[in-house]
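The excerpt is restricted to a subset of chains, each kept in its original location.
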Amino acid sequence: MAQAVQASPTDDILLDVTDLRKSFGGVHALSGVSFSLKAGEVHALVGENGAGKSTLIKVLTGVHHYDAGTISLGGAAFEPSDPHFAKAAGIQVVHQEFNLLTDLSVAENISIEAFPRARFGLLDRTEMKRRARTALDAIGLNDVDVDTPVSRLGIAHRQLIEIARALQTESRILILDEPTATLTERETSRLFDIVAGIKAKGVTVVFVSHHLDEVFAICDRVTIFRNGQTIATENIADTSPEGVVRHMVGRTLSEQTKELNDAICDSIVLSVEGLQTAASPHPQGVSFDLRQGEILGIAGLVGAGRTEVLRAIFGADPIQSGQISRNGNRISISNPRDAIAAGIGFVTEDRKDEGLILDMDIAANTSLVSIKDVSVKGLLNFAKERLMAIQGGARLKLKYGKASDPASSLSGGNQQKVVLAKWLASHPEILLLDEPTRGVDVGAKAEIYAILKDLAAQGMSMIVVSSELPELITLTDRLLVMSEHKVQGSLMPEDYQQEAILKLAYGQSETPEGQNQ
Amino acid sequence: EDKPVVGLVMKSLANEFFQNMMVGAEEHAKMRGDYTLIAVGMQNETDFESQINAVENFITQGVDAIVIAPADSRAMVRPIKRAMEAGIVVVNFDVSLDAAAKEQQGIDLAFVGPDNRGGAKLAGDALGQALGDGGKIVIIEGNPGADNANERRLGFEASVEEYKLDLLDSRTAHWETEEANQVFSAMLTAHPDIQGVMAANDSMAVGVVKALEAAGRSDIIVVGFDNIPAVGPMIADGRMLATVDQFGTRMAADSIDLALEVVAGGPALEGWVKTEIELVKGQ
Amino acid sequence: MKGSSAFSVKSIVNNAGIGLALLLLILFFSVASEFFLSPNNITNILTQITINLILAVGMTFVILIGGIDLSVGSVMAFAAVIAGKAITLPGLGTTELILLAILAGLVAGLICGLVNGVISAYWALPSFIITLGMLNIARGAALQVSGAQTIYSFPFAFEEFGSKMVFGIPFVFLLALALVAIAWFVLNRTVFGRLIYAIGNNEEAVRLAGHPVFWYKVAAFTICGATAGIAAIVYMARLSIASPIAGIGFELNAIAAVIIGGTSLAGGRGSVIGTLLGAFIIGVLANGLILIGLSDFMRQMITGVVIIIAVILDHYRAKLSSS
């Protein structure tokens, strides 16, 4: 983690927001938000899922129009009417949900806001690629070719490209909405170095995160949201993580403790041997066993191939070679249907493209996998479906209006909870989770951990891929560390130390090859 | 093989009138046995390009004669000129090339075919006689812009003039049964006092007859054009008064005969070689 | 938001946004022509929209999954020719003939739809091209089978069902309405319908939820083919002929009804109630413009203008109702 940045903000107020209000139909997303940005500071926005952080950002950047309140920028009234207006005023943003052009190349995505033009409106491609290369190198993506179409990249790479794009343009204010949700330590610390760099140049940064350690590492001040209102703004130096959480949720959270799971049976429910996919370069493939009631974690750096393994097991992508056994019997999984029939569920990392049907309502999303449970002879039972959604929502502390609201109206973290609810409702025996708490707030995260542990205690087995080491450390009973598409090592809870995990993740072998099980 | 090759350029063979004509030509070719027939149709009524393409393809293949029913009396003049310049005998049948266009391109070409306008007038006259002075009628036109649609409309209008009929409305139904049915239903609503209908082809006449049946009107007289088999029963039982037969089955075959005579060294055709038309009426 | 889940009455009204434009049209024509609201003319309109409505119901399924079917007009002609051949077979009783013809037409349409669906879903090919291919195949086949001849002379009982009236409403229109009702029920109340919407919205998410996307897509195209078969039967009964060149351009009308009705060409959003209203807009417009005595060419231009204005109006209504 990057060291705290020296506080050097001035006391000039750059942006001032007072009593801002915004509602969507009956939902009051912002009901009285006031905060101010001092020129040159790094300012954190924190709050539970659905508290209104992203909505504020969308208002400031001209995506949404606000209902009431005042905004002033540099002392003058500021009414951002569209994204272009806000950009022209020097506000750059990385939104929480991706806005990439997946069929275009990385270089084009990075330059989209201001393509380098030669004469006559021609695109200066050499310059475009050069800029993209520089931008990628700056953010540590040395291994990504600028000509690659974005559709070939995993979710973390996409996030980094969004950030690289925002950094392309000189700006007065840079807003980052949960930029670290999918990043591993390596990328996060690189991002923090960059933030420190631009701060030194006098740029003001707004930073949204559910990771308070990050907030305390790089921010000067923090504004806390609750239910569409700003509760307090505090100097980081004068507060503590506990204090911030208390403001956020209105109470203190109990410390997460690591308890050993004694419900793990010896029976192996899933065994993977020599699993190879189109992308994996190693002939020996990936092998491991999963026992009943066990929560197996997979750690690794971005692009290490973790998602690949889960997708292959679930039949989402074709397997090149290798065997999968369920309860000791070899099974063949050629599509997700087979996997679900074998009692396997899969929470995907990309909720927008793979997880949710954004236009459909929350209830329909929740019941998508277990639609048989809410229907009789092909006829839907809406009451039952609603109940499923409400129960699933309550369990995961979902913040929503009605079960019949479309999933697109939910905040990012709440959308993630709907994806979880969908798979929990299907009662799988084995659940594969890829970045399960991406964008979920501290409080809800704790609830989710508790639920998952409880399910494990009841005999459900899980494989958790996560970029957050603390998550893997609290949640898992065993940890595989992957690097370069192969399993680099396997750790038991007693050996969980950041250093050891990172060492493996960087490809420095600790356990000899072939002893990964 | 040194049999002469005849390229036959038809209009849309999806139209049963031309389909029957083509079958007639094919049987004719089999019967005579002394020439090779290559026949090409087009995709639809307004697909002028494919006729031009066909003529161009025939020039490429070096056929001895091209026998063509032009989709457009003006568009086909230039390709036909090119064919003639390539030494191919060309016979124009069914629809006459536009005289002014021919003059402009400096070609002289005879026409073998029926008189569409005269035929329509036969049908129109039959209706005029049945209704008498001041009879209220409507016209269902063919595709606007198509030559034979134009000719038939003019023929109908001549009858209207001659018999002092009262033309209430005149609309296109693009040669189609379903559209004629819809268009005529609405016309009938707007003009409940219609006494007679002139349809530019029988497919549309069928649509009109069905509309009359649906409206429970048996007092309105319908005439058509083409004499397709489907109107046979309608004429027999009086649901239609008359239609016009152009003896299309023979038209292409006769034109081929004429072309082969020229290929064999006979004199070039001249003027308008009129083919037979006949009014078909019930008893 | 044009919600995909048209459950409540309110959401039906919302889905059916184009209703306002339809109302204005009807109002205008009632004032402009004394005949427009006459029982006879209403019967005409209902009869005339029947075939387009039937085709549009099937088309709604295909468009909801994000596909398109350009072949319905040709398939209708092919089904009509097949049914026409069946109904004019010698040596069978009238009832048998009629049943046989209905079955033959339905099966012919259904098979064409099945082929469309299997090819476009199996290879994940653009249905625009596949059904354009089928448009040519079915039309060629219709012409080949019939020798380009119009088939006619059907049993009287069969023709009668085309002009039968029930409580002053054409029976064939009631049939079409029944199809709308069934489609509405299937799309809104069944698992099948739910997944049709879901696939149009996010196919990958549905696949990852373990549903056999392939079969749902095939089913949508097959339903569309089957409605083309039904349309063929109605066409035959109504006009007493089976013409191999029937239905040219019908696909555009059917698609227009669906889209004017608010269903998104991208899939996933829309409703069959909207389709019903869309078909009415097209039918009322065609009928009314003749009644007020516009010339053919003006009529064509005004049809274009009104269609555009209708969707613009719908846009504003949707905006109002969402705020």
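A few comments on the model shown:
A, B and C label the chains in the order they appear, each numbered from 1.
Please note the rule applied: a residue touches a chain if its C-beta (ideal position, glycine included) is under 8 Å from a C-beta of that chain, and two chains touch if they have at least 3 such contacts.
Note that the structure is predicted; figures quoted are calculated from it, not measured.
In this file the complete complex is built from protein chains present as A x1, B x1, C x2, though only one of each kind is pictured.
Operating definition for what follows: only the chains that are shown with their structure count from here on.
Chain contacts here run in a simple line, from one end chain through to the other with no loop closing. Relative to the C-alpha centre of chain B, the farthest chain centre belongs to A. Comparing chain C-alpha centroids with the centroid of the full set of protein C-alpha atoms picks out C as the closest. For this pair, chain A with chain B, the centres built from the Cα atoms lie 71 Å apart. Listed in rising order, the residues of chain A touching chain C in the complex are 25, 314, 316, 335-337, 339-341, 346, 348, 353-361, 364, 368-369, 371-372, 375, 378-380, 382, 404, 406, 422. Touching chain B in their complex are the following residues of chain C: 33, 35, 38, 40-41, 43-44, 47-48, 51, 139, 143, 147-150, 152-153, 163, 235, 238-241, 243-248, 286-287, 290-291, 293, 296-297. Of all residues in chain C, only 1, 3-5, 7, 189-192, 194-195, 197-198, 201-202, 204-212, 268-269, 322-323 touch chain A in the complex they form.
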